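For this depiction, one protein chain was excluded, whereas all remaining protein chains were kept in their positions.
Let's turn to chain A:
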Amino acid sequence: MERCSLFYTDIVPHNHALGLKLLDIGPAEAVVELPYADFLVGNPETGVIAGGAVTTLIDAACGSAVILRFGRFLPLVTLDLRIDYLRPARPGISLTAVAECYRATRQVAFVRALVHQGDKSNPVASAQGTFMRLEE
């Protein structure tokens, strides 16, 4: 957990800039929180967080799940990411992404994620991504 948390500090400057926090990990699972902040607002009329920040949250959580699945740090790239927004996020409340790497081959890893605001049965977004290990 401590080692994986490094990805949310200065090692990954953009995760740190958004305020992402690693909440929990499993064998191939990562739970990451994006605290609500005024600078993340994408619609000043509603106060709803920008989709771009949610994309970064999901990408970070999915990347962590892949690293946990492989069991060690390795350079990764995101090949693709699809996000479905199931309902609008409520302003003022943090977003939590739960990502699971459900399949990994030697080179490619498949991840799915859900984003919620405290109630897992009422998710804000659902995502699926593909990652690849870089040559070492």
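Just so we're on the same page, contacts are C-beta pairs under 8 Å (C-beta built on N, C-alpha and C of every residue); 3 or more make two chains touch, one makes a residue touch a chain; residues count from 1.
What we mean here is this: contacts and distances are computed from a predicted model.
When the listed names "SOS response UmuD protein", "Thioesterase family protein", "CRISPR-associated protein, Csy2 family" or "Acetolactate synthase" are checked against UniProt, the chain not shown comes out as "Thioesterase family protein".
Set against the missing chain, the residues A:L57, A:A99 or A:V115 yield one that touches it, A:L57. Within the entire complex, the positions of chain A that touch the omitted partner chain are 10-17, 38-46, 49-53, 55-60, 63, 75, 77-85, 88.
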